[in-house]
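One chain of protein is taken out of this complex; the other chains stay put.
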């Protein structure tokens, strides 16, 4: 899993049906690169989260027909920007 | 999911059967790197879109026998080039 | 999908059974990095092709028991080295 | 598989159900980049381990419904920091 920080919500139109009404968040990694994650746990901007990729991302939603390749799997306790590098 | 901008359509010959008659778009990321995505939502050049990889890309088409590893999943509202870096 | 250029054929020995007698091509990306792709469409050296990764690579062969993680999915029309960067 | 060194345990809240009560470790690669791995073998900080990604990560837990994309698969004997580069 990767460690990401939630940046903001994402609003999209013309979504494919499996993503309808799902919460999407823009997340950044320690280099500032942005990706979009499906959020089943209710993370807020600024939260540090763990994210899953590939088929685990679909299963983590509780419904593997949901077509995400990046899903938030939990909010990390006691993490800060300084810990992003070993 | 990744954030891509649609660049242009892509025309191919000698396609494998599962891709016959599907719409393919050349998309670029924030570094200008190009990839090819299947487009089930009708995005136009210049649109910012979210894209899915791996098995989610196949399921996002509505037909998991379609052999894509990158599929457009929605058009992003209110995004611009300046937002591509956090 | 990625855009690759076919460089040459690849000859291997001691292959695992699912790859026996399949055509393999060395392909390069726009940075000159080399990978090996299974070719079900008959591409020739110099052709620009689209390639699929992950489970889509297996399905694109027409037989998902074939153990490839990179498969040529079509030959691109009207592409040139200048178009490899947006 | 990749070679990682275990850095520390990871505590998270609001986990998705498939990860409840699983041991998670922060691991680093030879460049110092951090990821989070599920640990079914009981590795300790400082151990060098092999890790699996993608669907193999789920299967390596012994229960493919566990939604991890990085799982520790074994502890490496006789490895040291000097061997991280060929």
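In this document, chain identifiers A, B, C and D correspond to the written order of the chains, with residue numbering beginning at 1 in each.
FYI, contacts are C-beta pairs under 8 Å (C-beta built on N, C-alpha and C of every residue); 3 or more make two chains touch, one makes a residue touch a chain.
Just so we're clear, the structure is a prediction, and the values are computed from it rather than from any experiment.
The chain not shown here is in contact, across the full complex, with C, D.
Along subunit C, the points of touch with the absent chain fall at residues 7, 10-19, 24, 28, 32, 34-38, 53-55, 57-58, 65, 67-70.
Residues of subunit D in touch with the missing chain: 1-3, 30, 40-43, 50, 52-57, 59-62, 71-78, 84-86.
One rule holds for everything that comes next: only the chains that are shown with their structure count from here on.
For the pair subunit A and subunit C, the CA-based superposition corresponds to a rotation of 145 degrees in steps of 5.
Shared residue numbers account for under half of those found at the interface formed by subunit B and subunit C, and the copies are therefore classed as meeting with different residues. Our note on geometry: subunit A versus subunit B, Cα centroid distance of 19 Å, whole angstroms. Taken residue by residue, subunit D touches two or more other chains at 54, whereas all remaining positions touch fewer. Viewed as a network of touching protein chains, the structure reduces to a simple linear path.
Listed by label, the pairs of touching chains are A-B, A-D, B-C.
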